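Complex shown without one protein chain; remaining protein chains in place.
Moving on, here comes chain A:
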């Protein structure tokens, strides 16, 4: 009888891409839950909306590309992109923004560059930047954390606000922050107030801060950190990029803080504000757009961390992870070219 021929190795670890993606998604959940707890149902609605759009776009593109739709949808990568966009944009942003952003991420950033594994830029962050530069007002207006808000929108309110149906005039005020539901994020506030000549100590006494970090944001970041640590434990991601990001941000913010504590927020504030933990463990670690070698990945992460700090303190936008990640994406091939491990049996250099 004839026997089956196969090339060695004949065994594999059986850890599939889809499994990796699935684990990442699962580890995002704690952060998502905490985010919903502080900022209402809006985030969840955005995430669901994004998933629907992403999967539809993915399927459509795969059909156009004449590839297996099932294989593509089941690798969970589109879903992960969608969730990342969903948690990144303001909870009460109008529906068309996330639809546009997600479609842009899947169709243009991912598939026009060759699909999974070939895209140069992180799709979620490219979509975020697209929306940020196109609709800066909507993208920087966050809902106030439930603990400090005068009143919080219900799930119906959120739906009405997002889809702009049956909304009365008062509803629009939620979004515009007139009645105090919406307000600037802690990072934004810090930036504005510093420009007004206040010291960090004075700023931190505002209601949106709880002394050292932003209200709610601290817990959101902590939840993402926990999810990220689980990811590390599961070896779905490696420590290099995350460590690089956090170390880069910590060192840079520490330098600023030590030089001038009155005009620079503490490293703790930076590490637990905005999208720091989300980006460090879930966004920057996207392997497709990162550097590949371990050493390259540390450099890649550190670059993101430092860029984030520079843009946060010097740039025009309150948070900076999207820009920092995209800039680092640009550098990844360069880093890969120059940072190669020394092969066994070869002398250094």
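The rule is short, and it goes like this: a residue touches a chain if its C-beta (ideal position, glycine included) is under 8 Å from a C-beta of that chain, and two chains touch if they have at least 3 such contacts; residues count from 1.
In this section, contacts and distances are computed from a predicted model.
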{"item": "Candidate names \"Nitrogen fixation protein NifU\", \"ABC transporter permease\", \"UDP-N-acetylmuramate dehydrogenase\" or \"Ion-translocating oxidoreductase complex subunit C\"; UniProt protein name, chain not shown", "value": "\"Ion-translocating oxidoreductase complex subunit C\""}
{"item": "Full-complex contact with the absent chain, from A:52, A:71, A:133 or A:258", "value": "A:71"}
{"item": "Residues in chain A touching the chain absent from view", "value": "1-13, 15-17, 19-20, 71, 75, 77, 115-118, 238, 287-288, 290, 292-294, 297, 336, 340-347"}
